[in-house]
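Starting off with a structure, shown below.
All protein chains but one are shown in place.
Chain naming follows the written order as A, B and C, and within any one chain the residues start at number 1.
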Amino acid sequence: MMAFDTIVNLIYLIGTLLIVLGLRKLGSPDTARRGNIEAGIGMGLGILAALIARLPDGDNNYGWIVGGALVGSTIGWVAARKVKMTAMPQMVSIFNGFGGATAVLLAMVELKHYYDGKPMAGTGLVVTLAALIIGGVSFTGSMLAYLKLDGKVKDKNVTFKGQNTVNLVLLLIMLAAAVYLYMQGTRGSMALALVVMLLSLVYGFSFVAPIGGADMPVVISLLNSFTGLSAASAGLIYGNLAMIVGGIFVGAAGTILTVQMCNAMNRSLFNVILGGFGGGAASAAGATEGQTVRQIGPTDLAIQLYYSNSVIFVPGYGLAVAQAQKALKELDDLLSENGVDVKYAIHPVAGRMPGHMNVLLAEADVPYPKLLDLDEANAAFPNTDVVVIVGANDVVNPAAKDDPSSPIYGMPILDVLAAKNTVVIKRSLSPGYAGIPNPLFYHPKNAMLFGDAKAMITEVAAEVKNL
Amino acid sequence: MMAFDTIVNLIYLIGTLLIVLGLRKLGSPDTARRGNIEAGIGMGLGILAALIARLPDGDNNYGWIVGGALVGSTIGWVAARKVKMTAMPQMVSIFNGFGGATAVLLAMVELKHYYDGKPMAGTGLVVTLAALIIGGVSFTGSMLAYLKLDGKVKDKNVTFKGQNTVNLVLLLIMLAAAVYLYMQGTRGSMALALVVMLLSLVYGFSFVAPIGGADMPVVISLLNSFTGLSAASAGLIYGNLAMIVGGIFVGAAGTILTVQMCNAMNRSLFNVILGGFGGGAASAAGATEGQTVRQIGPTDLAIQLYYSNSVIFVPGYGLAVAQAQKALKELDDLLSENGVDVKYAIHPVAGRMPGHMNVLLAEADVPYPKLLDLDEANAAFPNTDVVVIVGANDVVNPAAKDDPSSPIYGMPILDVLAAKNTVVIKRSLSPGYAGIPNPLFYHPKNAMLFGDAKAMITEVAAEVKNL
Amino acid sequence: MEDLLAFFRDNLYMIYILAFAVILGFEIISKVPTVLHTPLMSGANAVSGIVIIGAILLVREAKADDYFTLGIGFLGIVLGMINVMGGFAVTDRMLEMFKKKKKAD
Partner (left out) sequence: MEDLLAFFRDNLYMIYILAFAVILGFEIISKVPTVLHTPLMSGANAVSGIVIIGAILLVREAKADDYFTLGIGFLGIVLGMINVMGGFAVTDRMLEMFKKKKKAD
């Protein structure tokens, strides 16, 4: 029987190592998919070990477990398969929230048992409360992040002046309540535990509220590291090494990933959490008033593209919104058939999640060698006849290079003005994510084609066909 | 007293983490120096903890310890400060051997105590024997590596036909003896232990013997990982976590570093250990017979350089041997003063240790921005008037690109023929490290300046001064 | 203070493990290319669902008539499993997209 326990522990060990090594492989394009599968197998081994491990008592209740697992996997699987490629971040956010919720549920049950008289080890109460509040914050935070990403909640509906102060106060109250509950020891009660739980749920919501909707990918990564930490805390309750190690590992990985994402946008995590962007927009907008904009029609653009030698498309968030990737690929095909050299310039933070554009274009079967990264694109622009910017804005804003007072100053951009001509396809002159005006629109080299990205691209393609 | 033990353990922990984090920082140029210092502090903490930890018995004998530590540090420090920059790998090899020797000494004493009747834990004997044989191989292996690197032992003096078979047999005998000693348990004897020790020392020597002298840096890295493993084994004897973790960590790091070094030379570790290179040289050499070589004198080269717009120097092993780096820097200064754009192209495996050329040129105060790495250099050659190859050979051998039958085929090279002219400074037409002829010497674009690198460079510089 | 020391004493090995897990987490993620941030986030999210193990243990340890624990535990398993299964599946779908590109390479 001792031998059996050891085997169970070995399964846990192998599972944990597979998870670590799997996530490691996820970090490199060649091995990413295999890495994900390995991590999944590792998780499966962990679950297997938890199912077969010998326990001191209890009735096993495998029926409940298998039932719950079946329901959960089915929902998870179907949701993951059905979700649209563009709605992935929302999905991840919901999933993450559920992980946090699980930690909350565990903590509440353990607290109930504790107050019913079941003893807890010395650090048991601390870690239970940690699992409770971290899980709680992660749960509601993730849900709000989902709602914001999905456009169901608009930033302006959940923000107000002085919010950051209110948040700080809320955080302190929540922590104080948790500490008080800890001090009470066995004299605590479920009622008090419920209060702590509610406070953590409220704080999770209010923590995410002031953060701009477009920053949600970063926030999800941060909340994901919270879920990891709550899992690790829960692991300490059960003395389960796989949960502890896996949770801590994800906590660390999520934290550094969050920082990396912020770096890619040239912003600090602090700046993101405090709600960043948007403040200086109104004043700066005035500067461009009175400047003129040159417009172009679909037919003219079709002709211009048709007779070019080289064209580079710069896709942005608007392409994703308009679902214009397939139309763009068709236009590309038509042009390529006629000997035009067509490429795509992918800015690392174009769109709303890292790799957003790569994923969209891959979905539309654009071959990989046609995609230029930031440096390649900037090297290619000087030899390019026309750069067509499709629903992108911030990533081609020259203010990031020229204007030290701009909030995006310092962010590396696609330097499209190095090309002979540029055309921007978007619906209006309104600003993008960072909420700042774009001098490119008013540049003599540039022409604007106003309209929905998909509609316009389709029209241009039709015109090219007629030529 | 419990508290004291815990503090000692915490010191060990912090020491170990500092070592790990220090080595991590060693991997990036900006933080490398700080990383080394941090790892050193970590080691210091480990030693401190070992000095103050409470032990079950023993007389402490601090006199002996302090004495030994003083002698050892003084020797180590003076040797490290006095050694010439070019002789660093030799030094490292000796140091590494001493680490292995320490493990051997520990193991022998523990065995003596064991046979004298002191009990050992279940796995104690296994790990003691492991420390003994791994340490022994590392010791003599490192010593021979040192002798080879220093030129005190020539490859041909220690190689013979069928050596690899002999080595395999030796390895098996050594392992068999160790297993036998283990099986004997308390019935073993110091005499037998001495036999095992001698076998490991002999095997260490014979293991390194067939490996080419120029591959010694790779071998040292491998032997270093052995020393780490022997330290970890010794750590298991004492149940000392710092030794175990530190040793295993270095074992893993050394192993992967060895593999990386092999990759940089486009060879496998297996190929290196079996003695690689040299076999096909004689036959291939015939191919170049009858081809003509264009020679150039120092005066002509001086004029050519003086009237060029851009010159790139390609330093190689011959530059290191001739100690010509200072002379080259002087020539650079003279040319730069006269408006010639001078750069240096650094191949990653030029010379005999990684970073060899960078270190040498840094020693001669060549500013960093003048150094081009492989890709930068290959991009710069097409716009370069003259490329002067100083004591380099393999790293500019076009056969690596053109000739699939060449043993270095596939190794990335400096593509100097893309430049307008090339000049090679070396003493003869004899091959370099890989032992293969170099078609570059016979190329119409190329001229040879025969002579010692330092002498020739100094002459050219003198001629430039006279112009 | 005494408490803290006692904690360190009793959990020395655990602390080594935690420290290494943290360093590994940092080390593995730093230097990952931007395009892989989203799949990585999603993969890490799936792994954080490891809390499901706790829910399984909770239910197994419960008495068969302890409907409070069983009910909450069941809910925990459902939610945790959605996190795990959905997380890995969605990550795989994202990476499928990337693989397509590879082939064209």
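Here is the rule we go by: a contact is a pair of C-beta atoms (placed from the backbone, for glycine too) under 8 Å apart; a residue touches a chain by one contact, two chains touch by 3 or more.
A quick note: this is a predicted structure, and the numbers were derived from the prediction, not measured.
Undergrad: Any idea which of A:24, A:148 or A:352 touches the chain not displayed?
TA: Among A:24, A:148 or A:352, only A:24 touches the chain that is not shown.
Undergrad: With respect to the chain omitted from the figure, which of B:243, B:272, B:372 or B:386 is a touching residue?
TA: Of the listed residues, the one touching the omitted chain is B:243.
Undergrad: What subunit C residues would touch the chain not displayed?
TA: 13-14, 16-17, 20-21, 23-24, 27-28, 31
Undergrad: When the complex is taken as a whole, what residues of subunit A touch the one chain not shown?
TA: Residue positions of subunit A that touch the missing chain: 2-3, 5-7, 9-10, 13, 16-17, 20-21, 24, 241, 245.
Undergrad: Take the complete complex as the reference. Which residues in subunit B touch the chain that isn't displayed?
TA: 19-20, 22-24, 26-30, 32-33, 35-37, 39-40, 43, 46-47, 49-51, 53, 55-62, 64-65, 67-69, 71-73, 75-77, 79-81, 83, 85, 88-89, 91-92, 94-96, 98-99, 101-103, 105-106, 108-110, 112-113, 122-123, 135, 217, 220-221, 224-225, 227-228, 230-231, 234-235, 237-238, 240-257, 260-261, 264, 348-349, 353-356, 358-359, 362-363, 365, 367-369, 371
Just so it is clear, only the chains that are shown with their structure count from here on.
Undergrad: Return the distance between the CA-based centres of subunit A and subunit C, expressed in whole Å.
TA: The mean C-alpha positions of subunit A and subunit C differ by 17 Å.
Undergrad: Express in whole angstrom the distance between the two chain centres, defined as the mean CA positions of subunit A and subunit B.
TA: 44
Undergrad: Indicate the whole-number Å distance between the mean C-alpha point of subunit B and the mean C-alpha point of subunit C.
TA: A distance of 41 Å separates the two centres.
Undergrad: Scan subunit C for residues touching two or more other chains and write them down.
TA: Correct list: 23.
Undergrad: Among the residues of subunit B, which ones contact at least 2 other chains?
TA: none
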